[in-house]
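Heads up: the structure comes next, in structure tokens.
Every protein chain of the complex appears in place save one, which is left out.
Right after this comes chain A.
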């Protein structure tokens, strides 16, 4: 009863169904018939029925009612039924089903069946779906079959043993001796099974690994036989004798030779022989070579052999077959860390693979190219990478862009090159870069002070061409705002001079402001830049004023807030405008978690002199004044602003910090401004003891209210913590203490604590204040009291 006619009829009926619905109908009818048949007494069609059910199962329909039938069929003496029954067991039963246990006994019986084909069915099923319990039950049987049977059964028993070891690790010990003896078999199937079994045992158990190391000479012998032997028709594949066995042996040798000098020495000659003699015109030869290369690179091979292996990989890179190029790059990626110089030799080929049309190959080539960038080849590599970036598939762009940035940062030969590279990336792939790129680039630009003119010209030109790339536009706006005067001056050594009028610049910025392509953050940049230009240009200040006032009623709250503040700067604080909008100093590169207090001793470089002088400030730290507060709404800098009056240099020994934009806080651009002391409110030192100094300054808000700012600093050697101030005032005065800026005073006065107190004195009594100072220093608590009787008069 060979081709199953009833099965084929059913398949034909199902295939001729024209719609899914029709098909389901046919299948339901068939399943009903099958179920009826299962219940009936024996007829000639049991195996056909089960086969039909398995077909239905493959189409995706439920077939669990066939499980018991499988169990029954396995127990049948008829070979056809057994065959289909075991197939059904492998397809429908798995170790999670309860019915699978029921076949354990049948399998046990069949393992000792007289016919080897029945035995093989049982072995195959056990190796496919045997649960841990079944494996434990039947392991002794398998061990017996490993030793005393024909080669057909031995090879199957070996793989069954592999499955058992995977399921129940402890049983590995049981099979070790038999595995060892199987290596002396001549039959390739058995040898293959033995090698797989030994590999599995070695991978799981380091002791077994030690023991099996002694088999290395035997394995080398077998391998030599395969490589040197003449044509063997049974096992030949395109001129290679049994490549499957060769690859398996190589893999076992790899495991045995890993981290072991002696074993690695024993296989050196063999590996060299395989590497040189294997024909690499067909895939199968390359498969063997590939495995050889992997083995050579993983064991303690001598350097000549390693070079040979890397050269094979290099040859693979030039192969026409895409698969082989891909494999080569994957392997080179693994060794680029350890054998960097060897891989560098093939850099040219790898870079060429960037142009391969296959996406997987491109990805590998990109990873490898980025790993190969070094100080010596940065310029040429970057050229290639930038070309790649402009034509690479979308899913690789982000990776390429960030890789280029990292490489540029590590190996940039000059600042101008670095800036050029970043600009190039922003123009080609601006949408795919990470968010930190903008502040990083800005920081980079501020450090390259001699390139400001060049940079702003370049950015301006980029802005004119395309305003869709947000990162680029943001940086361009910032630069134009900062260095607009250099742009307008027109002469620049590095690029050709171009005449830019104030109106041109303002037009460009307005385009950005009004374009629907600009994100809200970008528009914020543009607005601020426009505002900054008000101090750098001479003629069109009115235009700027009108732009700013229009945005005072913008729907976007962020823009509106800025516009209103700038408006205020124009109207009420016009005298401060120039100072507020002056050039920013170099932004210090911040590491994450940096707080202002930590950068003790870091002196800020003053890049440009202050444009407006407004009376000398006393060289003490200025309290945050109102305009700073106003601007600081966006900055959100928690540390107290430390304005420097550039006139008075830093007080001796007192390091001055910029209130740092944390490098990543876009909105902190304004927070980073250094409000220069214009009309400093007078300060008075009210308390000075044990190195703790408390100064007080006040500013009259209105007739009856006054803002008092207390600033504390610590000039001792040790840090002070839990610093708190308490204040008391005469009864008729209302006191409102705002939250202090912090409660710790680091040593040597590197940072200060300020606290604002609002006093309301409607009865205009004589103002006095009692302040209690408490803090912890060197583990002990201190407390002190001071009375302030006279307040300095503010303007």
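In this text, a contact is a pair of C-beta atoms (placed from the backbone, for glycine too) under 8 Å apart; a residue touches a chain by one contact, two chains touch by 3 or more; residues count from 1.
Just so it is clear, contacts and distances are computed from a predicted model.
Novice: Not counting the visible chains, the remaining one has a UniProt entry; which protein name from "AP complex subunit sigma", "Transmembrane channel-like protein", "Trafficking protein particle complex subunit 6B" or "Nicolin-1" does it give?
Specialist: Looking only at the record, the undisplayed chain corresponds to "AP complex subunit sigma".
Novice: Taking the entire complex into account, which one of A:244, A:570 or A:782 touches the absent chain?
Specialist: Looking across A:244, A:570 or A:782, the contact with the absent chain belongs to A:244.
Novice: Which one touches the absent chain: A:107, A:159, A:310 or A:584?
Specialist: Counting the whole complex, the residue in contact with the absent chain is A:159.
Novice: Considering the complete complex, identify which of A:29, A:78, A:379 or A:778 is in touch with the unshown chain.
Specialist: A:78
Novice: Can you work out which residue in A:34, A:171 or A:284 touches the chain that's missing from view?
Specialist: Once the missing chain is taken into account, the touching residue is A:284.
Novice: Could you list which residues of chain A touch the chain missing from the display?
Specialist: Residues of chain A in touch with the missing chain: 1-4, 7-8, 11, 15, 42, 44, 46, 51, 54-55, 58-60, 72, 75-81, 83-84, 87, 90, 94-96, 115, 117, 120, 123-124, 127-129, 152, 155-156, 159-160, 162-163, 188-189, 192-193, 196, 233-235, 237, 242-245, 247-248, 251, 283-284, 286-287, 290-291, 294, 322-324, 326-327, 357-361.
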